[in-house]
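Of the protein chains in this complex, one is absent; all others appear in place.
Chain IDs A and B follow the sequence of writing; residue 1 opens each chain.
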Amino acid sequence: MRIKSQAVVMALYLLFLMLPIYWLLNMSLKTNAEITGTFSLYPHEFTLRNYRVILTDPSWYMGYVNSIIYVVMNTVISIAVALPAAYAFSRYSFMGDKHLFFWLLTNRMSPPAVFALPFFQLYSSIGLFDTHIAVALAHCLFNVPLAVWILEGFMRGVPKEIDETAYIDGYSFPRFFVKIFMPLIASGIGVAAFFCFMFSWVELLLSRTLTSVNAKPIAATMTRTVSASGMDWGVLAAAGVLTIVPGALVIWFVRNYIAKGFALGRV
Amino acid sequence: MEKTQNNKAWFLVLPVLVIVAFSAVIPLMTVVNYAFNDTFGNNEFFWAGLEWFDEMVHSERLHEALGRQALFSAIILAIEVPLGIFVALNMPKKGFWSSVVLVLMALPLLIPFNVVGTIWQIFGRTDIGLLGHTLAAIGIDYNYTNDPLDAWITVVVMDVWHWTSLVALLCYAGLQSIPQAYYQAAKIDQASRWAVFRYIELPKMKGVLLIAVLLRFMDSFMIYTEPFVVTGGGPGNSTTFLSIDLVKMAVGQFDLGPAAAFSLMYFLVILLVSWVFYTVMTNLDRAQTSMGEGN
């Protein structure tokens, strides 16, 4: 009985979640004539034209390439700088550590809208406007604190005796860190990377502000093309579907760690 | 864990410090500069003192945006938190289905904010959207571009759609940490379903729930892209929340001074919330650590 009611609740909730996504997918496989002309629950004239448009037109598909480039750059930078810092926070107490930690945290929570304009000016003045690295660095604003925080939680779970044993066995710090410590917190690195990827991928305000042509993210391409080319609903929907794909792939790979990442409560 | 006192640890933190300083401190300085000065372009600034702050504090427009923002955040929390708990309680605990459910639930979290907006913009349209069309078909007068109430409902439902899973996943993680023995003991004690929730599940979820509330509060307080795409802040100003207003002011009207003053005040509010959040988190960590030692 109970199992049944649980299934019903979950089915309803998932239906609520999936319906809008299904609608987008549905539209992406229709012709524009069908979208505007008839109201159909599934594509009657099944077409891949919309996807073909996106995958053959550089001004569309470069949006994906740009997004992926800066997201990956940001993830790598965030994890690389966060690893030693998280280690420091988890193992040592040092002057001002608590204040520093708090300050990092506030950056995770600051509204991107506040930073949009200053970022624009800053990156323009040093000639980084419309480059991938500019967006990657800007996203470090919230992703580095996040990565530090998640990693610190995982590192705290590793007993300190492991470090000490390694030092006694004659490991240098860098060698210990890479050879012994990082494998131990591999799942933590995975979770942190996942969340960095996620937040960088979904962010639009900063990435749109900091780019115009060369590094324009797919999300921004979508908003602009819509207004320029009238309403090409089919292509818009197909572009939307394609933005969901990378996230869905990533999440499938880390599914067993998601709950753990959330359990730390540090998202 | 006992931590060693070691000021050399600063070297390990240095890269983070440099990168965050570059992406946070310098821009923030610019904001502060704008907030206290006036400009007629050409990078010439005149000291304006607290003028902008004064203007902002007494700005009707800001008050309205703040009111809308507070109302929005309150509604979001009132819906998403109970719904998230309810969903978490009904999630399958292990096996193939739990993986599937987890992935599907996390999906909305991974959709770029503007695509979320686009999805709902389309979904709610009466001509081509499933929701709008269905509502129209059953005779409900629904149009989010004209009717402020409909616009609000759309934005709220969109946020519920987008973020309830986050609350649910957090609660789910809390539930997963409850040892099976607790449920068995409750069965033996003949506890009712409500008692199991009240005395076993809720206490164990308390920590993650606090985090969920704070996260949802802050993120809904900073919301920009999703409602902007759907309603553009309208009809009228009815869905113009703080961030939307701020961007309008800074980028749209280029009123840098007031916008910067606005930003700083906005930032202070967030700072306050962050501080509460941080205190809660550290206390929670401490409580968990001492519990761990207790076992």
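Following the convention adopted for this analysis, a residue touches a chain if its C-beta (ideal position, glycine included) is under 8 Å from a C-beta of that chain, and two chains touch if they have at least 3 such contacts.
We adopt the following convention: contacts and distances are computed from a predicted model.
From the set "Cysteine desulfurase", "Carbohydrate ABC transporter ATP-binding protein (CUT1 family)", "Cell wall polymerase" or "ATP-dependent helicase", the protein name that UniProt assigns to the chain left out of the figure is "Carbohydrate ABC transporter ATP-binding protein (CUT1 family)". For the chain excluded from display, the touched partners among the shown chains of the whole complex are B. The chain that is not drawn here is touched, among residues B:Met29, B:Ala185 or B:Val276, by B:Ala185.
Of the candidate positions B:Leu77, B:Ile153 or B:Ile200, contact with the unshown chain belongs to B:Ile200. Hidden from this view is one chain, which touches subunit B at 179, 181-182, 184-185, 187-192, 195, 199-200, 203, 290, 294-295.
One rule holds in what follows: only the chains that are shown with their structure count from here on.
Each chain gets one centre point, the mean of its Cα atoms, and the points for subunit A and subunit B are 16 Å apart.
Against subunit B, in their complex, subunit A makes its touches with residues 5-6, 9-10, 13-14, 16-21, 23-24, 27, 35-36, 39, 41, 77, 80-82, 84-85, 87-95, 97, 100-102, 104-107, 109-119, 121-122, 137-138, 140-141, 144-145, 148, 156, 160, 198, 201-205, 218-220, 222-223, 233, 236-237, 240, 243-244, 247-248, 250-252, 255-256, 258-260, 262-263, 265, 267.
Of all residues in subunit B, those touching subunit A in their complex are 1-10, 12-13, 15-17, 19-20, 22-24, 26-28, 30-31, 86-87, 90-92, 99, 101-115, 118-120, 122-123, 127-131, 133, 161, 165-166, 169-170, 172-174, 176-177, 207-208, 211, 215, 218, 221-222, 224-225, 229, 242-243, 246-247, 250-251, 256, 259, 263, 266-267, 270-271, 273-275, 277-278, 281, 284.
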